[in-house]
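Showing chain A:
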Amino acid sequence: MGDIAEMVSQPRQEAPPEVHVEFAGVSKSYDGRTLVVKDLDLRVRTGEFVTLLGPSGSGKTTILMMLAGFQTPTAGEIRIGGRPIQNLPPRKRGIGMVFQNYALFPHMTVGANLAFPLEVRGMGAEERRERVGRALELVRLGELSDRRPGQLSGGQQQRVAIARALVFEPSLVLMDEPLGALDRSLREEMQYEIRRIHRTLGVTIVYVTHDQQEAMVMSDRIAVLRDGVVEQIAPPEGLYEEPERAFVASFIGENNRLHGRVTGMTDRDVCEVETGGVRVRALKVAPCEPGDDVTLSIRPERVEINPEPGRYRNELDARVEDLTFLGDHLRVRLKACGRDDFIVKIPNVLGHGGLLEGDGVRIGWTASDCRALNHEGGEE
Partner candidate 1 sequence: MKMNGCQRVSAETTGCGDCEPGLNARVPVMLAAVLAVAACGSGSDAPQSITTVSWGGSYGRAVNEGANIPFTEETGIRIEVEDYNGGLAQIRAQVDIGEIHWDVVDLEIADAVRGCDEGLLEPIDLASLPPGADGTPAEEDFVDDGRTECGVGNLYWSTVYAYNADNIPGEKPATMADFFDLEKFPGRRGMRRVPKVNLEFALIADGVPLDQVYATMDTPAGLDRAFAKLETIKDEVIWWEAGAQPPQMLADGEVTMTTAYNGRIFNAQVLEDQPFVIVWDGQLLDVGQVGIVAGTPRLEAALQYLAFATSAESMVRIARRISYSPMRKSGMGLVTTHVVAGVEMEPHMPASPANAANALRYDWAWWVDHADELNERFSAWLAR
Partner candidate 2 sequence: MGGGPGRRGRLRGAMRVPREQLRALGLVAPLLIFIGVTFIAALATMLMRSVHDPVVADALPETVALLRGWDGERLPAEAVYETAARELSRAGEERTIGQVAGRVNRVQGGLRSVFTRTARDLEDEAPDPAAATGTPWRDALIALDTAWADPATWHAIRTTGERFTSRNYLNAVDMDRLPDGTIARQPEERRIYLRLFWRTLLVSGAITILCLLLGYPIAHLIARAPPRRAALLLVLVLVPFWTSLLVRTTSWIVLLQTQGVINDILVAIGLVSDDGRLAMIYSMTGTLIAMTHVLLPFMVLPLYSVMRGIPPQHMSAAASLGATPLQAFLRVYWPQSLPGVGAGALLVFILSIGFYITPALVGGSDGQLISNMIAYHMQTSLNWGLAGALGGILLVGVLALYMVYDRLVGVERMGLH
C-alpha cells in the first residue's frame, strides 16, 4: 500500500494492523443439505482491499451477502471490529455496498441517490449537499448531479453507485462484481479508479469477482475460493508465484500442469517426479512421499528454450508443434513430457532464434519454478 493510503488512514494507524472483519468457522447452507460455504475462517485487516475470487458457485457472493446482512450464516460467527454482527439488520451494519447492476434508484436524480443514505440518517440539508458534492467530486461526476441514472452511461452509473456506497463514510465497503456489466476498456479504467479511491480514502474493501486479472490489479490480498472453501489467500504476487494448490495455480495466470508420481527426494525441499516418461526435479509444496501422485505446475514464461547446457537442474528434449506471434511475446507449443500442449512464452526482447515448427529443441527450468502440488483427480 502506498503513501497516500497511510496518510489518509491516519486514525486507524494507531493500532495497526488491526482486524476489521473476521469470519470464524462460518458455514452456510440454503437447503439444509449442501454447504455453499464450508467452515470459513477469514480475516480482513483495516484498510485492506481483499478480493474473493472464484468461479461461479464457489460461494463468494454468499460470503459477501452474509457480511452485508442479507444472508444469515448457518453456523459460525462474523465479527466487525471484534463485535459479532449476525443479529444486526443490514441498515445497522454501516457497510457501503456496490451491487452487481448498480441498483441505482431510477426515479431519483444522481444527487438524490447520493443524498438518500444521508437523509435516512437524518442529516441536515446543508451537510447533505456538501457531502454529496464531495462524493461526486471523488468519482469525478461533479456536474451530473441533476441527471437521472437512466441518462448516464454504464461507467458513469458505476461511479455513481460507488459514490453512493461511500457518501455516508462507511469504514467497510463491499463490491459484488461491480464491473461485470462494463466493456473491457471501461472495466480496466474503472479498476484503476477503484484502486485510486481505495488508496485515497483508506477504507476496507471486500470485493467479489470471477475475473482473476481484475483481482490482481486491485487487491492487497486475494482469497481464491472453490466449492465454498478458501483454497489460498495471499497477495497477488504470492498467488502467482507460489500457488499452494493446483486449482489456484491454474486459476491465476497460465501454467503447464503435468501429472506425475514422486520417485524420490533429492533434498528437504526438492523431490524427484516422473512425468510422461521423464524425471524432473520440483519444489515440494505439499507434503509428499515417494509413490504419491502430484501435479506439477510450471509457468510458461519460466521455461527457457535451448538454454546453456547445465544451467538448469531440469533439462529435456522437446519438439516445436506450433508458433504464435503475440506482439510482446512468442507463444510456443511444444511436445514434451509426453504431452503436446506444453506452452512456453518467449519475451520478444530476446528474439526467437529462428524457431520453426517441427524443430527439435532443449528446454530447461529451475526446480523452484516447478512446483509439486497436491494431485487433484480429474483436473487435467
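Here is the rule we go by: a contact is a pair of C-beta atoms (placed from the backbone, for glycine too) under 8 Å apart; a residue touches a chain by one contact, two chains touch by 3 or more; residues count from 1.
How were these candidates chosen? In short, all candidates are chains of the complex that A comes from, given by their letters.
Just so we're clear, the structure is a prediction, and the values are computed from it rather than from any experiment.
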Touch-positive candidate for chain A in this complex, from 1 or 2: 2
Contact set on chain A toward candidate 2 in their complex: 68-70, 89-91, 93-97, 99-101, 103, 105-107, 116-117, 120-121, 164-165, 168
